[in-house]
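Below are the structure tokens for one structure; questions will follow.
With one protein chain held back, the other chains of the complex are shown just where they sit.
Letters A, B and C mark the chains in the order given here, with residues in each chain numbered from 1 onward.
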Amino acid sequence: MNKFLRTLLPADIAKGLSVTGKHFRQVFFTANRRKVPFHIVSEYPEVPAKVQPRFRGRLTMLKDEQGVIKCVCCLACEKICPTQVITIEKGKQEGRKMPYPVRYDFEMERCIFCEFCVESCGFDAIILNHQFELAAYNREDFSLGTEGLGQNMFEPSHVGKFSVADD
Amino acid sequence: MPTPTLTQSIVITFIQCLMVVIFVFVVVPLTVFAERKVLGHLQQRLGSTRVASGHVGFSGWMNRRMWKMGKVPVVSYWRGIPGLVGDVLKLILKEDVIPAKADKFVFFLAPSISMVAAIVVFAAISFVPGTFFTFPTWFPYLGGLPVSGGISDINVGLLWILGVATVGVYGIVLAGWSSNSKYPLLGGLRSAAQMVSYEVPLTLSLLAPVVLSASLNFSEMATRMAVGMPVWALIPQVIGFLLYLTCGFAETNRLPFDMPEAENELVAGFHTEYSGMKFGLFYLAEYINMTVVSALASAFFLGGPWLLPFGLQGLLNPYLPGFLSWFAAPHAIFFVAKIVFLLFTYIWVRGTIPRYRYDQIMAVGWKYLIPLALVNLLLAAAIRCFVV
Amino acid sequence: MSEPNVPQTPEAAEVPAGPYVYDYKAAPYRQITMPKTVPLPSYHAYVAEQKAAAEADEAKWQKTLADYETAKAKAEAEGKDAPKPPVRPVPRKDDNDMKPPVPQEATDADLLKLKELLGDKVEEIFEQAGELVCQVKKEAIHEALAFCRDEAALKYEMLADQSATHYPAAKDYACSVVYHLTSISRRKRLRLRILVPEGFAPESACSLYPSANWMEREIYDMLGIRFQNHPDMTRILCPEDWEGYPLRKDYPTVGWGQRDIAFREDRGGMLERIALQKAGQLGINLKQPKAD
Partner (left out) sequence: MFKNEEMEINLGPQHPSTHGVLRVKLRLDGETVTHCRPMIGYLHRGVEKICENQSFFQGQVWTDRMDYCSAVANNLGWAEANEKLLGITVPRRAQYIRTLLNEFNRIASHLIWLGTHAMDIGALTVFLYAFREREDVLDINEAFCGSRLTTTAFRIGGLREDLPPGFEKMVRKFLAKFSDCLEEYEALLTENRIWKKRTIGVARLSAEDAIALGVTGPMLRAAGVAYDIRKAFPYAAYAEMDFEIPTRTEADTYARYQVRMAEMRQSARIIQQCMDGMPEGPVMAKLPKILRSEVNEVYHATESPKGEIGYYLVGEKGSLNPYRFHVRAPGFINLQSLPKMAEGGLIADVVAAIGSLDIVLGEIDR
């Protein structure tokens, strides 16, 4: 009899409905307010996403205070890279004892953002910055380097400029 | 009141049809939008906020300005609305792919059947008891003629609705068969069995209010229940109402009973091979059916166009002056409000509970719902005999 | 960046417009360094190796001593100062947490029991890194598995893993097949190992452990070892018409199925240079027009 009653009265379904109904009520009355967000989505392109300090984004080269590339072409990053996206050409620069990267190519479309290169670098010459909007229209836009047209390893402006928030 | 000539009545009927079609094509997209929003809110999301909008045109400009000021746009609630336009445009403009080995004629026919069966049902539903409005006397040709609240207030309205609604299953079965593909075939087979078996408890549960009100006519039933009886059928008929809602879910192929299109098993069920506006017609038909089922529920169990039971309506009914009744028509508003609430329930249930299995659906239908509906009918008869 | 195999960067006019076509026939399309040793852990081999190393060390020491003696005698004869007596070098001890495990003699009861049950069908038993290893004759693997599963003292209920390794440098076998058995009730693991020559089809374990079904299919797919009496000896991960066995050591890592390199636009020819250089490093031969 008890079982029959339980079958007849949909208490279990009512329990579920109350849970979803509670969330509906909370979100419905606060959806347009910023203070009490009962919804869990962030309105991404308008409200910029935050990343943790250790976030692994795009590979970037660093310069020292004099504006000289820190990299000394030890090729550690090239060797450690699991997907072989880094190509370095050693060279000389006048007035500099250490080797100078004539070319430092980085093919971002194959990069897997593992940070092994940064870890292997003994000179703190490269970092992974916090940029994660890495979309571009052309394939060649993903080939970054220290030289060449529009190829820049130093600033985060090259790719990811197609964010909706900017237009 | 002048009696209309044949031509005049044809014109009036045409106007009524147009009104119903407009109603349907307003309600359906809004239901789709509401479904996105409500489902979103149930799931702690915002629902659609940026489909094809929010970034273009005036509203886009305004939204951007507000974001830059550090405020959530006030209009954000409606930011998803233009997405509906985009959806419709997409459906219309999309390439219409017909499988090479499909039965072309039937493939074409199936969505039309679904759509027609869904929309014709409205012929017997009256939104307002009696006259909806009267054409003013200065109106050319139709001056002084009344327009009733339903297209045809026939006295076997219920039979018409049930009969026509059943035709809709042909659309699904034929779609499944004519696609000449395996998943649609399974979907079609499932829907044939499911809809036929749920037709029975659905009808039986609707018979109970008929017994209570002793009428098959739509507006008469609603009037009697609110004024004559004078109580909503919901109150003596809680079981009947739940029964009807359950069967209604099954008839409209909504979750928990969305066997024919069970997404996670049959990809998209009977309309797997459909694209473009043919798919759009199925989509429309589903939402129209939802509206119909909600309309029936509100008419039979929730007192239809009457807001309050026990004759309290009389106190509230404002008997607005004629010119206001054009817009205010509280009966229609109450009726639509009830429909909206039931549609919300549809979405709410969809967002909450899982899907039955095919054999379990059949077991529930035949083993539980039909006996329960029969018992419920007896209950209604007893009430009719001994109480009223 | 001056490896010997980097091709000369061609003049811009000579480079074809692309896409570059991988040329199978023209050149060594792969650079495979075939392994020269057989890294098959084995207690006998380890003991023999240690012994040989000790002997070699001793011989070297003796030779150094002898050299010293002769040098000393020579110096004495010439009346110069005697050279310093040699000091025997002590093996350097690294101060770190890394101590590679070595094979040890089998002391576990399970291994001894297996040895007792199978007799001379067992080729070797030993322990390494806390794991029990039992190498049996390749014809006896079914018998050994049956003992492991059914014997009350062993009771290895589950075949957790089955795998194989290719040893191209070995003389009398080509692959080893290992069976990792787990005893759930006794919380023990055991590794059975057989050495399989090219073309030999060992008995399938499917009749004893149904879980071997897919694992043996995978071994067939990846290393080309067929199993007898297997219900369904087909490829599992690769397509049915795939050529070669990918996990063999002679299978190239680049080349077959490599995507053609084609860039829509190459600013300044940089990508092309990278591509050619990469191709050189990886050993891909890119078809280039003849110089004439």
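Quick note on the criterion: a contact is a pair of C-beta atoms (placed from the backbone, for glycine too) under 8 Å apart; a residue touches a chain by one contact, two chains touch by 3 or more.
As the structure is a prediction and not an experimental result, all values here were calculated from the model.
Enquirer: Could you run through the displayed chains and say which ones the absent chain touches?
Expert: When the entire complex is considered, the left-out chain reaches A, B, C.
Enquirer: Would you indicate which residue among B:V116, B:I239, B:I353 or B:L379 is in contact with the undisplayed chain?
Expert: B:I353
Enquirer: Could I get the residues of chain A that touch the absent chain, sorted low to high?
Expert: So the residues of chain A touching the unseen chain are 7, 10, 12-13, 15-16, 18-20, 40, 51-56, 80, 82, 112-116, 119, 128.
Enquirer: Could you pull out which residues of chain C are in touch with the chain that's been left out?
Expert: Touching the missing chain: residues 35, 37, 39-41, 46, 94-102, 128-129, 131, 133, 157-161, 163, 165, 178, 180, 184, 187, 189, 191, 209-211, 213-215, 218, 222, 235-239, 246-247, 251, 253.
Enquirer: May I ask you to list the residues on chain B that touch the chain which is not drawn?
Expert: Touching the missing chain: residues 39, 42-45, 182-183, 186, 190, 255-256, 258, 262-267, 350-360.
To be clear about the criterion, only the chains that are shown with their structure count from here on.
Enquirer: For chain A and chain B, let me know how many angstrom lie between their CA-based centres, rounded off.
Expert: 47
Enquirer: Determine the centre-to-centre distance between chain A and chain C, using the mean Cα coordinates as centres, and give it in whole Å.
Expert: One centre to the other, that is 38 Å.
Enquirer: Can you name the residues of chain A that touch chain B in the complex?
Expert: That would be residues 7, 10, 13, 16-17, 19-21, 23-24, 26-28, 31-34, 38-41, 43, 46-47, 164-165, 167 of chain A.
Enquirer: Within their complex, state which residues of chain B touch chain A.
Expert: Interface residues on chain B, with respect to chain A: 38, 40-46, 49, 55, 63-64, 67, 71-74, 76-77, 242, 348-349, 351-353, 368.
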